[in-house]
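This part shows chain A:
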Amino acid sequence: MIYTFTTNDFWFMVQGAGITFVLTIASGFLGTVMGFLIGWARTAPNFLIYHLLGAYIDVIRSVPLIIQFVLFNSFMAILGYPLNPFISGLITLSIYISGYVAEVVKAGIESTPRVTRLAARGLGMTYFQDFYNIVLPIGVRTVFPAWTGLMLGLMKDTSLIAVLGATPPELLRASQIIINRIQEPLMILLGAGAFYFVMCYAITVFAKRYEQGWEQKKEIA
Partner candidate 1 sequence: MIEIRDVHKSFGKLEVLKGIDLDVEKGEVVCLIGASGSGKSTLLLCINALERIDRGKIFVDDIDVHSPQTNQDHLRRKLGIIFQQFNAFPHLTALNNVSLAPRKVLKMTTTDAQELAVQHLERVGLGDKVDQYPAQLSGGQQQRLAIARALAMNPDYLLLDEVTSALDPELVGEVLDTLRMLAQDGMTMIAVTHEMPFAREVADRVAFFHEGVIHEVGAAKDLINSPKKKRTQEFLGNIL
Partner candidate 2 sequence: MLFEYTFQWRVVWKHWPELVQGGILTLQITILSIILGLAIASVLAVLQDSKYQTARGIASTWVALARNTPALLQIYMAYFGLGAFGIHLSPYAAVLGAITFNNAGYLTEILRGGFNSIPASQKYAALGLGLSKNQAYVYVVLPQVLQAVFLPIMNQVIWAMLGTSLGMVIGLQELTGMTTFLQSQTFRPFEFYFIAACLYLVIAKLATVLAQLVAAYWFKGKATR
């Protein structure tokens, strides 16, 4: 009997795309919060913190994500706290992206010239007033495109969570399940590619609009 692509299959893929989206938003949020703290901490004049966190970032950026998934998962099992694969994958993705976000945040904080910060402090602002009112707005505008790029990368990387066999399946895993049943890899993969493409494109357009808003208000030099 020959199986064909049904409406159910289509909705299965849409649901997969939804899971991809949720994974991206959740791990993107957690990873950005962690990465922000790590990147910020690395701008403090503390040799030990700088290099310890630097090593953390180095490891994350030099080991394949697949291995990070499996290692974290089996490490938690060894500790005696086996996690649901989906949760385990979500945490790994957050840790993973935090390493990249940290570098971007550090660059953003350092993009405010020293003299500008001195000027702010010279007006009587405290460290935190200067950070919140001067450094943060300048930094965010400078590294926003780089951060958007990281989030797009993260969305594509969520597909690797499949190695843990996490359920519910995200887009690529869902597509593979359908392929296994109906044996039409080309069409399904093209469809999945189109989903990813559209989601990436949507985020890019959304980000561009944000940037243009800043530009029109001359908030970007």
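Keep this in mind: contacts are C-beta pairs under 8 Å (C-beta built on N, C-alpha and C of every residue); 3 or more make two chains touch, one makes a residue touch a chain; residues count from 1.
Regarding candidate selection, all candidates are chains of the complex that A comes from, given by their letters.
These numbers were taken from a predicted model, which means no experiment stands behind them.
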Exercise for the section: Just give the number of the candidate touching chain A here, out of 1 or 2, all from the same complex. Expected result: 2
Problem - candidate 2 partner contacts - residues on chain A that touch it in the complex - result: 58-59, 61-68, 70-71, 74-75, 78-80, 152, 156-157, 159-160, 162-163, 172, 176, 179, 185-187, 189-190, 192-193, 196-197, 200-201
